[in-house]
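Yeah, one chain of the complex is gone here, protein chain that is, but the others are all in their spots.
Which chain is which? They are A, B and C, in the order written, and residues in each are numbered from 1.
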Amino acid sequence: MNLLILITLPLLTAFAVLLSPKPQHARVFSLAGATLQLLIAVLLFLQYRASVSNGPWAFESMYDWYPSWHIGLHLGVDGISVAMILLTAFVVVAGVLVSWNVEKMPKEFHFLLILLSLGAYGFFISLDLFTLFFFLELAVIPKYLLIGVWGSGKKEYSANKLALMLMAGSALVLIGILALYYAQPAGAGSFDLTLIGKNNIPESTQKVIFPLLFVGFGIFTALFPFHTWVPDGHSSAPTAGSMFLAGISMKLGGYGCLRVATYLLPLGATYYSNTIIVLAAIAILYGAFATMMQNDLKYINAYSSVSHCGFVLLGIGMLTKTAITGAVFQMVSHGLMTALFFAVIGMVYERTHTRLVAQMGGLMKVLPFITTIMFIAGLCSLGLPGLSGFVAEMTVFMGSWEKVETIYRVITIAAGMSIVVTAVYILRAVGQTAMGPLAHEEYKGYRDASWNEKLAAIILVLGILAIGLAPFWLNDLVTPSTELIMKKILSSK
Amino acid sequence: MEPGLYHLLFISTALFFIGVFGFLTRRNLITMLMSIELILNSVCLNFVAFNKYVWPGELDGVFFTVFIIAIAAAEAAVAIAIIINLYRSHRSIDVEVAGELKG
Amino acid sequence: MGIFLNYMKPELMISLIIFLLLILKLGKGMTNAALLPFIQVLILIGFLITLFLPAEGSLFHGMYRTGRLIGFQKAVLLLGVYLISLLCSGWLKKSEHLTEFIVLMLSALLGMFFLLSSGHLVMFFLSLELATIPVAAMSNFDLDKKASSEAAMKMILSSAFASGILLFGISLIYGITGTLYFDALVSRIEAGPLQVMAFVFLFSAFAFKLSVVPFHLWTADVYEGSPFPVTAFLSVVSKGAVAFTFVSVLYRVFQPLGELWHILLMITAVSTLVIGNLFALRQDNIKRFLAFSSIAQVGFILVGITANDASGTASVTYFILVYLFSNLAAFGVASVIADSTGRENISDYRGLYASHPMLCWVMALALFSLAGIPPTAGFFGKVFLLGAGASRGQLWLIVIAALNMVISLYYYLRVVRAMFMEKQLSPIGTITQELPVRFALLLCVAGILLTGLLSWIYEYIRLLI
Partner (left out) sequence: MNAMPATIYIILIPLLPLLGFLIFGLFGKKYFKTSSGLVSIILISLSFLLALYTAYTYFFILGRTDGVYQAIKPIQLTWLSFTQALSIDMGILLDPISVMMLLVVTGVSLMVHIFSLSYMKGEERFPIYYAFLGLFTFSMLGLVLSSNIFQIYMFWELVGVSSFLLIGYYYDRPSAVAAAKKAFIVTRFADLGFLIGILVLSYHAQTLDFQTLIQRLATPGTVQFSSAVGSGFLGISALTWGLSLVFMGGAGKSAMMPLHIWLPDAMEGPTPVSALIHAATMVVAGVFLVARLFPVYSISAPIVLRMIAFIGVFTSLFAAIIACTQTDIKRVLAYSTMSQIGFMMFALGVSGYSGEDGLGYAASQFHLFTHALFKALLFLGAGVVIHYVHSNEMKDMGGLRKQLPVTHITFLIACLAISGIPPFAGFFSKEEILMAAHEHEPLVYWLAILTSGLTAFYMFRLYFGIFWSKPFRNEHAHGHEGTFPLLAPLVILSIGAVGAGFIPFGHFVSADGRILEMPLHVGFSVLPVSVGVAGILIAFWLYQTKNDRPDRIASAWKGLYRSAYHKFYFDELYMAVTKGILFPLVGKPAAWFDRNIVDGAVNASASLTQGVSDRIKGMQSGRVQPYAVYFLIGVLLLSFFLLYIWIR
């Protein structure tokens, strides 16, 4: 299939939303667009499975854009990006469904949602660093507006912080990309990922460029200590906003770290791998412990995101095939799981108008469906077998155990401890919210999830189960691509 | 003795810095304008001197001087018009009174 | 004679318009409302002709030279003037000296045209003055406003001082090389103490016009005090003209001193970026805010100029075009608001989105473009400038520039936040937007969006070099 459709369809949807005659039509358009996109994504997945094994990139297509800068719209996917696209499609549909009843400026809201998704899709399918960067930044401002206009709490502050930190990240990425452009043999400078991948860059240069790119993308995926936009941003964002942030936006970073930084600069990656691993381990444990102390459901989930994304970075830093595969798994799994969690938190918040764990209790009596979903999300986050989280984390563990030296062993075990801490805070949060005696009398009158909320939750749960119960399809999808990356890393040594 | 290039250059440079000094220190707008004229004159002197002593071939320097004088006149005209207007609004031609726009 | 007519088309046309206006003035009777559209049409015609009928060649032994790139640059400037005449039609209609204003503006433009085409230092000096003095007069056109006259005073005095310095530099150069022709200068200049001094004097005059730190201090005051069209003209058209000239002079005439001015550019670029951003952070008056933001933009232009090759010229020209659209859109919105409410502070824009969503979107787009956020053209402009700057391998310069992009985003977002997120305590009232203004804003938005996404514009510029 021609990948252009993946970015044209959201574009059209966005226009349809913008030009929709009545505000309440906007949501219909956006839902239609998102659903169609989901179908296309599934189709892409099926076609990819059918057409795989002819070269690293499938469905390649090349359009000149700025020939004098050797910039082209070079599209193509491999297993990893297909997985990411699937994830995005799922989360987008769920997000649109959850925000079905936005009263305040629904038109703009859905427009921004779709725009954000457009950025993500474009990012995942572009093989040209410039367009990749273009789409990466395209997704920043929608987040800012979503948080700032529709958010809650100290929204302006959080929106600013998020926008600026992400902008700083992309600034670093820009520098890195330009440096890459000029690091290639004179005249042959190019932004094309496939071309850069071919010619090998001297190690000294790689050592300079890699940190720029990795930290730049790392800021997006909550690389310690650049993660502080995560708690504030997520907690102030509207429900769909947090879903997109944690479910999609943070994955842009992880994908970039893998596809751009690690794949193009293997020597740099090997050189810095220990640093990355240590930072990731810190993020995992420290995020988990910080989560233990939070009282706001959104903060709890945001900090746990820091901890979980640590696994992504850990997997990437370990530089073994299994670990990297695990990192990709974790990206997909965390995307679905955390989106689900935020969706549920939003549902609860709409009813109780509080997110403080202490204020809640016994909601299982009045909101059986929502609390059940909450349990599923929680169990997935603490890595219960049968749900996606388990698969991802175990793969990362397996992969990092392949590294023999004691330091790696210790770090892996330390990361392993986090699954206990995770159990502690998840049970604390979910148990306090759902179980126990009913906290307030007025909670009695609450109505359980409406059709759109149910649908959203079910879609995400299906995704989680699909990975958790039958990981082999995802494995077959991702592993060949990670093998290619590994081959490049090993050959460069 | 016959004054040489360096004498002239010295004078012109002195003129230049006198002009600059005046521009930086005088409060009265008209005086500041005059010191700018000084600067321009020093430049004219430079041109003429260079033309006479260094490049006697053609008369570029001299012509330039003519143009400078013309432009100086135009500039002065506009400047004075503006100063008059400033006087209307501020009832003063002290450069210090016109300092609201800042920060 | 034919050559003469052909080469000097734009200049002749502008002069023609000026004469026409003067004559019309004599036989007075036309109201502003009737006159303005007429003028706008004339300027538009001029623009079209300059754009589509370029000429290449030189006159008077290279005193005047034109080329396709120069033609394009002149067209850009004309486009700017045209947009200003549309955007500020509200103000222009009200002013009782419309003709004079237009005449002054056009003569300044004429000066810029000659500046672009000048191949001789006398030519250069004359046109520079011609491009400056009328603007000083223009900035005084709010005759009843104290601020306006103060601005005019500052403008004329400091520019006179600057031209004094410039002339001193020129005189030194003459003394060293004995020629005033650019083409001859190239061969005769080599590095030496006196040359360096002279060059720095010349450079600082350019820096003054471009409002490069530390020669920028007049900018904010003049922008704030002058009427909106003048501010717009200063910040877009004259800045553009000077930037074009700066590039060509540096690249063509002072190529022998390339290494030296590369260093000079890097230092001033950094200082300009940092100082401009730091000051922009704290402004509340929108004009002043835009003044400092444009100073910061100049910093980026300087980064681009350091490239010292075709990519530098191309990216600068392209960026000026983009910057023209973005800045004029911002100024347009601000002037529209100011015209009908008299408010020109960012804090007045609070909650504007509730009453005037369209204006807010235009403003937001303009600001995003200035901040260099995709999909606006500003993104491409910035990236190309930095890309050009990086070609000399000065990574640290790019790092500083990129980090300044973050700071600049912060203050651009301040305006967005005020419009979209904050609550207004005292409602700003209704804002009347006339048809030409809407049209102009539409043009600007189209420019902001399409100039980047349609790559052929940049590629075309690249071909002109």
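We take it that a contact is a pair of C-beta atoms (placed from the backbone, for glycine too) under 8 Å apart; a residue touches a chain by one contact, two chains touch by 3 or more.
All figures in this text were calculated on a predicted structure; none of them were measured in a lab.
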Of A:279, A:419 or A:489, the one touching the omitted chain in the full complex: A:419
Residue of C:30, C:55 or C:260 touching the missing chain in the full complex: C:260
Residue of C:20, C:51, C:184 or C:278 touching the missing chain in the full complex: C:278
Option from C:47, C:91, C:141 or C:161 whose C-beta touches the chain left out: C:161
Contact set of chain A toward the excluded chain (per top definition): 161, 164-165, 225, 227-228, 231-232, 286, 289-290, 292-294, 303, 321-322, 362, 364-365, 368, 379, 382, 384-386, 390-391, 394-395, 397-399, 401-402, 406, 409, 412-413, 416-417, 419-420, 423-424, 427-428, 431, 434-438, 470-472, 475
Absent chain, residues of chain C that touch it: 153-154, 157-158, 161-162, 165, 191, 193, 196-197, 199-201, 203-204, 207-208, 214-215, 217-218, 220-221, 260, 263-264, 267-268, 275, 278-279, 281-282, 407, 410
Missing-partner contacts on chain B, residue numbers: 20, 23-25, 32, 95-96, 99-103
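Everything below uses one rule, namely that only the chains that are shown with their structure count from here on.
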More contacts between chains, B-C or A-C: B-C
Computed distance of Cα centres, chain C from chain A, in Å: 42
Where chain B and chain C are represented by their mean Cα positions, the distance between them in whole Å: 27
Sites on chain B touched by chain C in the complex: 16, 19, 23, 29, 32-33, 36, 39-40, 42-43, 46-47, 50-51, 54-55, 57, 60-61, 63-64, 67-68, 71, 74-75, 78-79, 81-83, 85-86, 88-90, 95, 98-103
Footprint of chain B on chain C - complex, ascending: 121-122, 125-126, 129, 133, 136-137, 140, 143-147, 149-154, 156-157, 160-161, 163-165, 167-168, 170-172, 174-175, 178-180, 220-221, 224-225, 282
Contacting residues of chain A [partner chain C, same complex]: 64-69, 71, 130, 134-135, 137-138, 140-141, 144-145, 148-149, 155-156, 159-160, 163-164, 167-168, 171-172, 174-175, 178-179, 181-182, 208
